[in-house]
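The complex appears here without one of its protein chains, the remainder shown in place.
Naming follows writing order (A, B and C), and every chain is counted from residue 1.
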Amino acid sequence: MPTKMRAAIFIEPGRIVLGEKPVPEPGPLDALIRITLTTICGTDVHILKGEYPVRSGLTIGHEPVGVIESLGSAVTGFAVGQRVIAGAITPSGTSNASLSGCHSQCGGAHGHGWTALGGWRFGNTIDGAQADYLIVPDAMANLAAIPDGLTDEQVLMCPDIMSTGMGGAESANIRLGDSVAIFAQGPIGLCATAGARLMGASKIIAIDRLPDRLEMARRMGADHIVDSSKTDAVAEIMNLTAGRGVDVAIEALGQQETFENALRVLRPGGTLSSLGVYSTNLTIPFGAYHAGLGDHHIVSTLCPGGKERMRRLIEIVDSKRFDSSALVTHHFSLDDIETAYELFANQRDGVLKVAIKP
Amino acid sequence: MPTKMRAAIFIEPGRIVLGEKPVPEPGPLDALIRITLTTICGTDVHILKGEYPVRSGLTIGHEPVGVIESLGSAVTGFAVGQRVIAGAITPSGTSNASLSGCHSQCGGAHGHGWTALGGWRFGNTIDGAQADYLIVPDAMANLAAIPDGLTDEQVLMCPDIMSTGMGGAESANIRLGDSVAIFAQGPIGLCATAGARLMGASKIIAIDRLPDRLEMARRMGADHIVDSSKTDAVAEIMNLTAGRGVDVAIEALGQQETFENALRVLRPGGTLSSLGVYSTNLTIPFGAYHAGLGDHHIVSTLCPGGKERMRRLIEIVDSKRFDSSALVTHHFSLDDIETAYELFANQRDGVLKVAIKP
Amino acid sequence: MPTKMRAAIFIEPGRIVLGEKPVPEPGPLDALIRITLTTICGTDVHILKGEYPVRSGLTIGHEPVGVIESLGSAVTGFAVGQRVIAGAITPSGTSNASLSGCHSQCGGAHGHGWTALGGWRFGNTIDGAQADYLIVPDAMANLAAIPDGLTDEQVLMCPDIMSTGMGGAESANIRLGDSVAIFAQGPIGLCATAGARLMGASKIIAIDRLPDRLEMARRMGADHIVDSSKTDAVAEIMNLTAGRGVDVAIEALGQQETFENALRVLRPGGTLSSLGVYSTNLTIPFGAYHAGLGDHHIVSTLCPGGKERMRRLIEIVDSKRFDSSALVTHHFSLDDIETAYELFANQRDGVLKVAIKP
Partner (left out) sequence: MPTKMRAAIFIEPGRIVLGEKPVPEPGPLDALIRITLTTICGTDVHILKGEYPVRSGLTIGHEPVGVIESLGSAVTGFAVGQRVIAGAITPSGTSNASLSGCHSQCGGAHGHGWTALGGWRFGNTIDGAQADYLIVPDAMANLAAIPDGLTDEQVLMCPDIMSTGMGGAESANIRLGDSVAIFAQGPIGLCATAGARLMGASKIIAIDRLPDRLEMARRMGADHIVDSSKTDAVAEIMNLTAGRGVDVAIEALGQQETFENALRVLRPGGTLSSLGVYSTNLTIPFGAYHAGLGDHHIVSTLCPGGKERMRRLIEIVDSKRFDSSALVTHHFSLDDIETAYELFANQRDGVLKVAIKP
């Protein structure tokens, strides 16, 4: 086994470079996995641009597919050589937050409370997955085996965008026969669209400005598509629902406009499920909020993690209910990750997701 | 039976006057009740001030206690002479919204959808309760009998503030052992405090600027009181929860400051339950919202109505679990209702709620 | 308009005959509809056999598709000539049970409580749908319009088996990635299978003894089929779930054996959703129940009704998510309903559901 490895390292705003680091040693509760496939997330681009601050020198990336290389001394139940994934969010399982089912806001293994975003560690507070090797903390809570019949690429979306997008549908408690509007059809929004379809919504309306993405939305299950660069999306959705509005509106961009429009198309008593990462204050318009008397629910969801979550998502993939292969538009080797960032950050060439192979 | 009656009539912003109207006739689904006690709500003051528009000539008031005077031809199950209340919100029971359990946003008896605030009819879209007589629409869905052992005054808070305040606690799904902060201790906030206590919260923190109201909050079940005119309420609440924040924060004023503070003291994954009637846009601060990644729930609640709701609230009063008598600080006859408005609108003399007797 | 009509009338155990009755007059809250299509339910066979007692002289049937012929004096929001369905269960909307969302156990329009099975009126406590005309009580709560694009046959399953079968999936709170076993693939079980698929279960196991029904189960969405006439179903299901058991087991027959097997294949903490109509006491086996310490949920569901429920089911049909046409295996005119009963009661000729046209 080598002692050095390649890693995509954040240096400063504007610079993520492929550098070299020592292969880390797992602590007692950790696993070391050899990465066999990973990808780049929109959040990584926020980090690249300096919009989400992380420390200089950190390895980026939170979507790992790999093979167990070694296990910490206290880890049982897994074996070296197993093919596994871990979620973007790696809860300890043992914090008060985790024990309450609030895994994404995990207060740490021994935590006595909740920590905002505490479950998000890879490429945020500890080294991430865009490297040859990765330490998975609290391995017993986080490693999920990949069935033999599935390829790395088939499960590549489970750690983050599939978990997040479908999580947005689940947090909204979509019910049989609901009408649902999903604002923005990037990778997360597309998975939210697929999630709405899987949960039994009967009228799914996908909104975006890019024809390619709207076309993909249809493949993911949308009944209607709305090109907001050409139409007044709010008026069009009210029209498609005969003036009633939707039962659930999902925001998947992180902008005031989409958040606000999501509220405007919501029927009284409906649920706005927010998935976007916002970089400014948000405004709730007085009228759309019915002065606070509309019985609305506004929920937000950080990517659900932990091995049970991953197991469920893998089962969905394995059952052929959801096929994310169409979302992987480009392939790169780890050596070319800087090029991959350049393409992905600028959303060139119709890119949705890239696959990065060490 | 008389043909004329007294009624508190909205004329124009700034003017609600006691006038005379004909006693109305019930339609087939209605009941006519003779009002024996009613009260004034903060919302009525909004109407008085022109902040919430209603049509000139409308009788105001939505908190009726009375006796059935006559019943519509299609109404069964009730008898003339029964002592009853009806909720401030009178759902039809038969609209799609009502049949979904979303009674406050009722689309009307024959409605094929949802209507924002549609369940609120008394003193909003039809004549209200500050009068000698009142038409209760959809009587079979809305009349609730008063047990013999209870006085009119004991059930006077059921139609609105008890239903609303406790509804705010229920919408937040308060659980055994939760910590809860309630911002503002007017009548609604006090009932929310009582609701949090009834539902098993173990740390209840009441916030207001008036010592009398804070004292009353203790009587309603608060463990801690915070005078926000003297202290930084956010800092104090974080201190009282050892930095953890509260599981549930209830907003009961309808102001940006309290809404925002409610979010600031909320733990990740917690619920902000909004009861206030806002008159401006609201801002969700970026940081307190953790950029949309805090797994927060923001719910709003319009007063739950319907006879089953009233039955449950009356049972709570009957069981001595909640005593609202302390909230009634002043008594007036209907003839003096203009004086009552003057006192109540200006919150003079420590007024919480007034009882108005025709 | 005629004054006489044909009706399938229960005379005594063993005898349902096509007779003549006067066309009824709607009361103030009723609608009279002219039946254009209806069907026979397994429950009707229970009535025929005397296993479920109803009064002699009652018109049978609870699955109406028709056209509004006339409306009661207090009914608004509908028009003569509209094509409509009503659910098998016709809640008042205004009883305490209905106002609590417990529509099937409706205590009557003016009811002050709950009545077991109170929402089931057609062909049980009032004249039913196997006739030329039908009175729909509490019409405003129960009539749902059929969109122009849908045929009578496409919505024929909405009033009962689709509502019941999918209701069993919904009561179990099936979640994305769940494994679900459905015991018995009669019409209700097939709809439960379709419901599990619609709600996002990732492993659906259908159990029956008839190859035709198992084949149909695959069409409805089953991933695995188990012929319990040839295999030990419990062992097979444990095998298919790698010893883990299912998250949800649905009983759709009404027998001790299937109820018990449903419990035996359930993982700890799982949900048994019971749809069957039982005619004997049930036994919960000590071991399968883990002595009461397995955190199991056992829920039962009577067909959900009301116009909002019907609206949602119609939307599902309209969206092409669910196609019940394959379930209608035979067609009869109302004149031949006795023949239809004979075929259906004896489950001859692979019958699943029959369409009866007046």
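Annotations
FYI, a residue touches a chain if its C-beta (ideal position, glycine included) is under 8 Å from a C-beta of that chain, and two chains touch if they have at least 3 such contacts.
Predicted, not measured: the structure shown is a model, and the values here were computed from it.
Within the full complex, the residue among C:Gly108, C:Pro137 or C:Gly245 touching the omitted chain is C:Gly245. The hidden chain makes contact, of the residues A:Leu117, A:Ala141, A:Val155 or A:Leu334, with A:Ala141. Listed residues A:Pro13, A:Gly101 or A:Pro211: the one in touch with the omitted chain is A:Gly101.
Checked against the hidden chain, the listed residues A:Ile33, A:Val75 or A:Ile146 yield one contact partner: A:Val75. One of C:Gln105, C:Gln185 or C:Ser228 touches the chain omitted from the figure, and that residue is C:Gln105. Seen from chain A, the chain kept out of the figure touches residues 28-29, 73-78, 91-94, 96, 98-101, 103, 108-112, 138, 140-141, 145, 306-309, 311. Considering the complete assembly, chain C touches the hidden chain via residues 97, 100, 102, 104-105, 113-118, 120, 242-245, 254, 267-269, 274-286, 289-302. Against the chain not displayed here, chain B makes contact via residues 166, 170, 175-177, 179, 195, 198-200, 202-203, 223, 311-313, 315-316, 318-319, 321.
Just so we're on the same page, only the chains that are shown with their structure count from here on.
Averaging Cα coordinates per chain places chain A and chain C 39 Å apart. Residue positions of chain C touching 2 or more other chains: 311.
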